[in-house]
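Omission of a single protein chain aside, the complex is shown with its protein chains in their original locations.
Order of writing sets the chain letters: A, B and C. Residues in each chain are counted from 1.
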Amino acid sequence: MYTNIFNYIDEIEDEIINIRRDFHKYPETAWNEYRTASLIARTLDDLGFEIYLGKDVIDEGSRMGLPTKQVMKAEYNRALNQGADRRFIESLEGGFTGVVAELELNKEGINLGFRFDIDAIPIDESKSDEHFPYKEEFCSFNEGIMHSCGHDAHASIGIGIAKALLNIKDELKNIKKIKFIFQPAEEGVRGAKSMVEKGIIDDLDYLFASHIGMIDSGSLVCGCNGFLSSTKIDARFKGESAHAGGNPNEGKNALMGACNASLNIMSIPRHKDGVTRINVGKIESGSTRNAIPKDAFMMIETRGQTNKVNNYVKDKVINILRSTALMYDLDLDIDIVGEAINCNSNSDLSQIIYDLANEIGLFENVIKEDNKVKGSEDFTYMLNRMEERNKKSIYMIIGSNIKGGHHNSKFDIYEEDMIKAIKLYLAIIYKMDENIMSKNFDMKEILQK
Amino acid sequence: MYTNIFNYIDEIEDEIINIRRDFHKYPETAWNEYRTASLIARTLDDLGFEIYLGKDVIDEGSRMGLPTKQVMKAEYNRALNQGADRRFIESLEGGFTGVVAELELNKEGINLGFRFDIDAIPIDESKSDEHFPYKEEFCSFNEGIMHSCGHDAHASIGIGIAKALLNIKDELKNIKKIKFIFQPAEEGVRGAKSMVEKGIIDDLDYLFASHIGMIDSGSLVCGCNGFLSSTKIDARFKGESAHAGGNPNEGKNALMGACNASLNIMSIPRHKDGVTRINVGKIESGSTRNAIPKDAFMMIETRGQTNKVNNYVKDKVINILRSTALMYDLDLDIDIVGEAINCNSNSDLSQIIYDLANEIGLFENVIKEDNKVKGSEDFTYMLNRMEERNKKSIYMIIGSNIKGGHHNSKFDIYEEDMIKAIKLYLAIIYKMDENIMSKNFDMKEILQK
Amino acid sequence: MYTNIFNYIDEIEDEIINIRRDFHKYPETAWNEYRTASLIARTLDDLGFEIYLGKDVIDEGSRMGLPTKQVMKAEYNRALNQGADRRFIESLEGGFTGVVAELELNKEGINLGFRFDIDAIPIDESKSDEHFPYKEEFCSFNEGIMHSCGHDAHASIGIGIAKALLNIKDELKNIKKIKFIFQPAEEGVRGAKSMVEKGIIDDLDYLFASHIGMIDSGSLVCGCNGFLSSTKIDARFKGESAHAGGNPNEGKNALMGACNASLNIMSIPRHKDGVTRINVGKIESGSTRNAIPKDAFMMIETRGQTNKVNNYVKDKVINILRSTALMYDLDLDIDIVGEAINCNSNSDLSQIIYDLANEIGLFENVIKEDNKVKGSEDFTYMLNRMEERNKKSIYMIIGSNIKGGHHNSKFDIYEEDMIKAIKLYLAIIYKMDENIMSKNFDMKEILQK
Partner (left out) sequence: MYTNIFNYIDEIEDEIINIRRDFHKYPETAWNEYRTASLIARTLDDLGFEIYLGKDVIDEGSRMGLPTKQVMKAEYNRALNQGADRRFIESLEGGFTGVVAELELNKEGINLGFRFDIDAIPIDESKSDEHFPYKEEFCSFNEGIMHSCGHDAHASIGIGIAKALLNIKDELKNIKKIKFIFQPAEEGVRGAKSMVEKGIIDDLDYLFASHIGMIDSGSLVCGCNGFLSSTKIDARFKGESAHAGGNPNEGKNALMGACNASLNIMSIPRHKDGVTRINVGKIESGSTRNAIPKDAFMMIETRGQTNKVNNYVKDKVINILRSTALMYDLDLDIDIVGEAINCNSNSDLSQIIYDLANEIGLFENVIKEDNKVKGSEDFTYMLNRMEERNKKSIYMIIGSNIKGGHHNSKFDIYEEDMIKAIKLYLAIIYKMDENIMSKNFDMKEILQK
């Protein structure tokens, strides 16, 4: 049953790889994915999908951790210079860089959704000869930005699925609509909430997402759990400068505030109810050597195995920041610039994918569920919304032998694994369509819609 | 006796003010004074002085706190664009931005020296309408750099003295040579040592320097003492990054190293033998929120009432940095990027200037000596060398009603006080010439030469 | 089958309660259980058990966290004054306060062991009227010491089992020997290792232990897992005193060393492979206000879900202590005064106890296994040795509605729960004896012995 479509996918392998390398060459950070999003929109529009974008798919007030207007303007202009599509880019302006593409298949049936994140990370890409993107000349053109988490591959997988879907769409009888969601700003867990709040997944029965890498090529985790709840906090202390030699007692030392806060934040006690994580990822404080530093900027991140445990850490962080401000007589601004909740994949879906993966034989090592503690992922906002609606959602991990770790300057995936991912998604589409018929599946739920 | 020359100086007031405003408009930081130094060289060359510059007046290895080559190159190019003199700038390239101008007067007699510092500070100048340089449109053109310590005035005073000197040079009988020393990189106490080590003050009998501001217009401190010995230290911790959620135990946290070191550095105990000062003026650490920071950069400054006391603090700082590196398993680079010693003005000279100032009546409030604890000043290297050679040297403070404090974005001097300073220096020249004759002075010492 | 013996146990309830109250009145801390151990020895000797004690059951070099000789001497004398048995106490002198009592039943068969810990805790007992031991006048006579962890009950349960055992011993056919192990110094996890190293459990086939409290009366956890590996560390910094006003630079500040070490110890990063715990439980530093403190004493405790994770924390603690010593120019002594490993109850035994408990119906709420993270318990040394020998061992929790938490000054158990515990142990003895016959059990293993 899968032979034809798998053969077709093999044929478009080079095309998918080229798309991925193009995205890799022009990485864009969160909320600035103007070029990436506009080209995705054009491609799916050309394929015949209905396109929604910008403020139609992003709730303005639910966006977190926006860049400054200047940065957004500059990135917008760069996108134009680097070949963004002018038909679509205007709708994205000002940090509304999400795209949704829909295909209507039948009058009746279930609605499926696939979500792909598309943003890159603010780190320098390696210029080492051993780094494949550098050797093959698709290394980042945008200094200080890199697709080092594989979202270039995610976007390309999405496009590949869309293309392949067109080849099988007439065979599908029980699916009403398939929706492709290209989400901005997953890094820093800042974007998913704004699409959820806009309601774009509220008509879906099943929603799928996946991450490439993390485990070896040939491995698949069906239902990924264990995401940590997380809060991203920016803190700014403002004090007063003074000449460090002449008037040491007259300064209000923001640097000492940041140092003290950091030490105490890192010593927040463990919680009996679950794993916690804390990091102060950045401090910038002071300008000249002989003045008492009057400003300090801190980037902080908390995580917890549950929302409760994460909130415990977050509240302690905020209390430490506030009492430190008091201690050093500083003003303090605290911004919550990102937040992810903890939520698990649906276990029925895990079982279905597990059986399916064993059936199609693309992966040598199929793991039904993984509960190990992980980083954070804002797809949890979508998992949570689906669960609230009694619908099913799953987050998978598609193995790939990566170089360097995720978020490392030498990160690179093994490109053929994108092809495996596209095949898996096509098999899932068939399976979801067929399930209705075969009655293996929970018919009741579907009929209740 | 002073009437004629004082009248002449009044006539060139506008010229001196224009020179100062030109320097103010194009401020250059330490070791990058390409434009400033080349224009000084041209001006004094035009006046007929013998010019020495670049490696002839700067000892390469004794320079401290050099900028990077890239910065030096960029600043060099900017200087060219902003009107640096192409005849002189080449000799200055690579951070050799000192100028010495000499005038030979007689076959026999004493050698006098005057030292002026010429560099600006890396801070933004105020764009407030109340800020005189902004209102009068000679505000800094070079973003992030400002003459907020009055060295633009110092350089202009030097040029003014040189011009006026030509008018009286034939009256002078007992002075053999007058040397004008324009020193780079006083900020951060980085430049004087390199000129001292080059030997450029080793033929002088008397050496004078001064600072404008600090006390009110109309006030003069003759012999300024109480400079703190000081060391400027850059520290760089290098650790290892790791994903803060996934592998918190695998990182080597340079940010925590910097925070710990800062806290402990600021708590170095007082010393029984004299005043100490410590400052961590800057920390930069980390890049992304969710990675354990692998780099941290710190700018540190120690001061002490005596060299011994400063060394006590400096040694403690270094020990704290090293043990912190051990605690957090970090690599550590320590650079000493500036150093000033403590040394006093010659008290005989203080008395002479005190009597002279009272005689000429330019200043309403003449203070013979000031011993209060001050910041650091690398002229102390020159004071010290002169004292070692049994020669006399003095550092004066010429009052000016400043706006904003020194090193403040609203700093501004009262320009007429430059004219007072030039008159004082001319009177000093007469006095030094005359002293030989009047026998009021310590003849023995002069004859022993 | 259990009716007779359960009735007998009900008859001795008052006696057991009186024994418990006597132990409660005269609590003794780790390695000082002279009175407690001597009275246990006398009681079991009177019952006809073979008694081994002192150096015969304790390996001298494997003891951890010994009190000073002065303290041991004083406690020994107090024990004598408070009714210790003079026949047995001499063998215990010097911190050898373990007792083993054996009963030989048959020529052939299995060897069973039961372990009871007997030490108290250095905290003050509540004198509140609501505190039952105070109201009933068996509150601690020994100021600053209290049985606030229920080891008085454990010892009493041991004696109760021994008494009841005599009533059924002739019915037992397949048990060769039953060994009662009264272990000192469980608090601080200091004592078990010394009995293990002496070899006293090396002839056992099954070993049982339990803790009272922690869950409600009527609940039973059969196989308790999740004990954290733990290390107990004492650190002593030695610096130099100096007059804080006169010579602040001459001191070597041990107090600042302890404070710094504490902050950094508490901020040791979490480990990806499992739960960790850290505590600085005590600091004592300094004597007079105006001298720089020259001594600091710290009590530290690390825990980890696995031995590896605990060792990670322990190694970090030691590195922090050492680098702090360097930072403050201090001498440092580090003593490892206690250590527990992580090890689980045998799951076959958990199943057996689970079935048995359900059969006898003493407990309303029987939990087969509990894996939640717990404190540390040095019975893990015994669990581990049994496992190494391919023998089976289990740690149970016998519920009791306690007042105040464990280690709290208002801690108190519900005394009837001791009776339930004794009954359970007697049922276990029957079960272990019967199992051989009923063949429900793993016969092979037993025959292989």
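As a convention for this text, a residue touches a chain if its C-beta (ideal position, glycine included) is under 8 Å from a C-beta of that chain, and two chains touch if they have at least 3 such contacts.
Note that the structure is a prediction, hence the values are computed from the model and not measured.
Considering the whole complex, the hidden chain is in touch with A, B, C. Screening C:Ile12, C:Leu47 or C:Ile123 against the full complex identifies C:Ile123 as the residue touching the chain left out. The hidden chain makes contact, of the residues A:Arg270, A:Lys368, A:Arg389 or A:His406, with A:Arg270. Here one chain is not drawn; of C:Lys232, C:Lys391, C:Lys410 or C:Lys431, the residue touching it is C:Lys232. Here one chain is not drawn; of C:Glu102, C:Glu301 or C:Asp412, the residue touching it is C:Glu301. Only one residue in the set C:Ile16, C:Cys259, C:Ala325 or C:Leu349 touches the chain that does not appear here, and it is C:Cys259.
Although one chain is hidden here, its contacts on subunit C can still be listed: residues 121-123, 188, 228, 230, 232, 243-246, 248, 255-256, 258-260, 262-263, 266, 277-293, 299-301, 303, 373-376, 405-408. In the full complex, subunit B contacts the hidden chain through residues 263-264, 266-267, 269-270, 272, 275-277, 373.
Mapped onto subunit A, the footprint of the missing chain covers residues 246-251, 253, 256, 260, 263-264, 267, 269-273, 292, 312, 319-320, 322-324, 326-327, 329.
One rule holds for everything that comes next: only the chains that are shown with their structure count from here on.
Seen from the Cα centre of subunit A, the chain whose own Cα centre is farthest off is B.
Computed centre separation for the pair subunit A/subunit C is 49 angstrom, with centres defined by C-alpha atoms. The distance from the centre of subunit A to the centre of subunit B, with each centre set as the mean of the Cα atoms, comes to 52 Å. Rounded to a whole number, the gap between the C-alpha centres of subunit B and subunit C is 70 angstrom.
Contacts with at least two other chains are made by residues 263, 266, 277, 373 of subunit A.
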